[in-house]
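Data first, discussion second: the structure below is written as structure tokens.
The complex appears here without one of its protein chains, the remainder shown in place.
Take a look at chain A:
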Amino acid sequence: MPEQKKGGFFSDLFAPVGGFGVTFATMFRKLETEEYPEEKRPTQPRFHGRHQLNRHPDGLEKCVGCELCAWACPADAILVEGADNTDDARFSPGERYGRVYQINYLRCIFCGLCIEACPTRALTMTNFYELADNNRGDLIFTKEQLLAPLQEGMLTPPHPMVDGMEERDYYQGKVSKATPEQERWVSEHQAEPEDGLAWTGDPVEGVDTLAGGRQATRDTDKAVKR
């Protein structure tokens, strides 16, 4: 066994505290940790986050209630129920709209097959990911939560299509914003003032099934956990 190399007087003296040098030097190194709640590192632009139901430029919904997203979903997380648009209550251009739209985020695996399936580009994904909650009921997102907020020049549905336009014109980009006729219709027919929230009433005989149904979904899990 070779004899251990003998250090000098000073190296022997500082050997016990030599480790602190590493600690001290670390204080001047660049911090690699993401300081999550304070500073969020942006996701990749195409990160699969929470869904969003888009709108046409005049505020009408793009969803036509075809349920292709629900059929494409491998986890069976999406519930869609279409209904007919009427002249009194038109939510999307064309015949049908999605009356009920729910995504169960405790089933959704964010694979994006629903986005691929959507024929009208109504369903897209955002980069939002902070979804944790303390019960299962609140993680079923309903249509009001998923709908995109109203942008400049948009009106809350229901309201008629732009005068002289038909469904195809919406997809050809001929509609740029709500017209004065639509604004007049909205002010005449919608009692509640616009507050950026979607109209939650039901066109069927004034029964508020949308709101009522959502409550039925919610009530249970709210109360107790264990």
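The criterion applied here is as follows: a residue touches a chain if its C-beta (ideal position, glycine included) is under 8 Å from a C-beta of that chain, and two chains touch if they have at least 3 such contacts; residues count from 1.
Note that in this section contacts and distances are computed from a predicted model.
Missing chain, UniProt protein name: "NADH-quinone oxidoreductase subunit B", from among "NADH-quinone oxidoreductase subunit B", "3-isopropylmalate dehydratase large subunit", "proton-translocating NAD(P)(+) transhydrogenase" or "ATP phosphoribosyltransferase". Which of A:S11, A:T86 or A:N135 touches the hidden chain is settled by the complete complex: it is A:N135. Seen across the whole complex, the unshown chain contacts chain A at 32-37, 40-41, 43, 74-79, 81, 100, 102-111, 129-137, 139-140, 202, 204-207, 209-210, 212-214, 216-217, 219-220, 222-226.
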